[in-house]
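The other protein chains are all here in position, but one chain of the complex has been omitted.
Each chain carries a letter (A, B and C) given by its place in the written order, and its residues are counted from 1.
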């Protein structure tokens, strides 16, 4: 008997599975934060989570709404100043994985969180880069999680806020002291990895029940599929339970603070 | 009836008087530390004392033997890391006075604490610059206190560890973001100040009972005297009492830690 | 030495039209009360600096106080856009807003360099990003030892910095604790600084290496209980996450925003 779950749950659970106990993860807010904490509450209890607000090795009981919620600080090993966070901990080489979300991603895994349209006359102004531009180059590798649609998966991003592999897939070649870049992208439909040679994002696994056509339809370029295409394992009951309890606790906590 | 006091006491008390309540003083160990704490215990109770070990606004009850004694930390407002001390507090422009000692000083108030003789074949190897090279340029002004002798007062220092006004008196001219440099030198014989035009150290006051000849004899260059030469006020009973009690407390404290 | 002033007096005396102003806080200890006082006093042509401009900057921008924003992430954390910021950038309402955009790493380093009295910050940053194409303040230098190409940005040295902190002692020394962000750097980097605090106490109760700003490094202190709400002050009150969510609807609509401003800043806040 198979369990019922949403594609969003499938995404979070798959993203969580990418993290292992020995990783030190610099966590972006939103989907990455949900996945990272789910990992910590399931198979990777000792994964080290770091938020750019300065909280080192934090273990929040509910998901933070912002990157600097009190919960993150209260449950952290210690909290450092933000310049120290970016200088010593990120640039200093202590982060194994940067876990990012994005508004747009292109076939070379470049991320745009700056704007849609022209920089000086934006159609939509987005929040901006935040920590991502340097997380993407100073972390040893980068995981990305984002909902799959033609709006997000574009052939070329309008603006490279955060480099994946550049406009030609070669942006990291011969650059000293730079991480490997995006190694996996997890969506609500599938898992993508950069082709080892060209760095173009390629579908390596489809989530249960998802067809190639759905992925093609939701992607703004002629998406490639790996020769041997895996099927992502379905969520386990434990994963679903922990995720749902986490989200319930979180909703109750944030609602409970209304004046 | 005049009080009995030593020339060393005269020096410390005169040096202490140079500090005022509103100053933020970066304190060198040894004579400067003695003078700075004497100031704090007499006429300048609110003078802010800072030691390069990271102790901000410290109020030690006994003189520290080292620049990092526990007493300095325990009595400080807070203690910061040493990089922060040099970057934010000194280079950041928060220090009004750097108070330094030295092994050699020359007529342009350049200081040598590096070595006697040739750098690669030293006759005497001294401890080195420590904080002084940047204290002397980043503090708004510099006070120097040193025992007066031909060994210390030389025409040209063997090595400029810490700049006063350079070999020609012009080292600070047209240098941006640099303090005024040494504004007073207090010895056991007299007080010297740089000539406003040439920057050559000039005796502006003799301590009570000291003759010009004594100063000439103890100085390794043809020392100049100001046209109107003051006499330093003699120590007061309160100054002497506080200094002696401070030194007694200090001696008892440091001796008491023998195993 | 820091001077204890009312918030009204501190803002009136130390923040001038045309100033570069950093109101820092990384989600925690956002100086909302001070921001509202700036709006009430009708300050104009401010260049606002902040890594994470959030609701208080949205309010300042919507109220017409700002001509320029220097920032690295401008959103309502966990909720979405800052609609007043977007309206200013996209539609020039209530007036055009010039923006100068960095990454967090660069701004954090620029504050650090400002506190350190340096003219520039050096970092391994902006590799492959388009940001240097739209921000001419981002340059690249070559390391004289290794030849590595590194990014350089000007240090940040605001005319005035405003931060909120937990408490001051009677001498005007201030304790900041929890998520301390770049508050210390922002204060030390600025020509003048205003610190609002929850309370004044006899003893800060600071641990030995606590983040304490000495009185002589601060220009003015204003007591402002709950001065960081709807953000939070660790040890005093929690973040009102529900308000952050509600702000989305308020800020989406110019009229709703103006009504909110009238009621909650011009009328209600003026008496406090």
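The working rule: a residue touches a chain if its C-beta (ideal position, glycine included) is under 8 Å from a C-beta of that chain, and two chains touch if they have at least 3 such contacts.
Small disclaimer: the values here were computed from a predicted structure and weren't measured.
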Any idea which chains on screen the missing one touches?
-> A, B, C
The listed residue (B:5, B:86 or B:99) that touches the chain absent from the view is B:86
Touching the absent chain in the whole complex: find that residue among A:45, A:92 or A:208.
-> A:92
Quick one: say which of C:134, C:210, C:223 or C:242 touches the chain that got left out.
-> C:210
Residue of B:32, B:54 or B:235 touching the missing chain in the full complex = B:54
Touching residues (missing chain, whole complex) on chain A = 24, 48, 56-57, 73, 77-80, 87-88, 91-94, 138, 177
Pick out the residues on chain C that sit against the missing chain.
-> 117-120, 122-124, 137, 139, 141, 143-146, 148, 150, 152, 154, 177-178, 180, 207-211, 234
Note that chain B touches the chain not displayed via residues 29-30, 52-55, 64-70, 72-74, 79, 81-83, 85-87, 90-91, 110, 114, 119, 122-134, 137-138, 159-163, 166, 171-172, 175-178, 253-255, 257-259
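The rule is short, and it goes like this: only the chains that are shown with their structure count from here on.
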Identity of the chain that, by mean CA position, is farthest from chain B | A
Here the gap between chain A and chain B, centre to centre from mean Cα coordinates and rounded to Å, is 57
Quick one: which residues in chain C touch 2 or more of the other chains?
-> 112, 184-185, 211
In chain A, what residues contact two or more other chains?
-> none
